[in-house]
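Working notes, structure below.
Excluded from the complex is one protein chain; the other protein chains are retained at their positions.
== chain A ==
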Amino acid sequence: MDDDVLTTLKLLIIGESGVGKSSLLLRFTEDTFDPEQSATIGVDFKVKTLAIDGNKAKLAIWDTAGQERFRTLTPSYYRGAQGVILVYDVTKRDTFTKLENWLNELETYTTRNDIVKMLVGNKIDRDDHEVDRNEGLKFARKHAMLFIEASAKTKDGVQCAFEELVEKILQTPGLWESESQGQTLRLGNQEQGGGRACGGYCSVP
């Protein structure tokens, strides 16, 4: 079954508690919405295979608890992630203002600096918006992130968010390929032509 899978990617979902991280993930992996989704303890884990441009990518998605106390536990799992979804709740401003903290956390605990980041403003189905779309956009631009508003409840933007993120990761050179595809070193003054062309000086000892 895994034969045609191009690569396995590790994704993270982080953000303040109650912004709907687990709901977004549930919507994406099982296309359902559970209004009684219980609060995550520690980390949770889901898998989904996604086809992007004919390439199949297996996604191992780590969902984390947002509570402050769990932050001593969860960042350990940031290691080796290629993409991260940073979620806030558009109806709760404080979940937006705390995003900077989350970015710092990422900076500290992720092992690579070219990780692809996506900002998702969740719960846009509600009416009582406290964070304007433009604010989200501005924040995302400032921190070089992808941005989308979504609703796990109504499905809006969820699939798209994950797809965009994966596509971006696949487009980032060096982020996912096995190293054998990487270029090899070459000394600046080494001969390009290989061994066949003998040195011009060959005719003289």
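Here is the rule we use: a residue touches a chain if its C-beta (ideal position, glycine included) is under 8 Å from a C-beta of that chain, and two chains touch if they have at least 3 such contacts; residues count from 1.
Note that in this section contacts and distances are computed from a predicted model.
Of the candidates "Rab3 GTPase-activating protein catalytic subunit", "Mitochondrial import inner membrane translocase subunit TIM17", "E2 ubiquitin-conjugating enzyme" or "Glycosylphosphatidylinositol:protein transamidase, GAA1 component", the chain left out of this view carries the UniProt protein name "Rab3 GTPase-activating protein catalytic subunit".
Of the residues in chain A, those that touch the hidden partner chain are 16-18, 29, 35-47, 60, 67-70, 72-73, 76-77, 79-80, 92, 95, 109, 111-112, 174, 179-180, 182, 184-185, 187-189, 191-194, 196-205.
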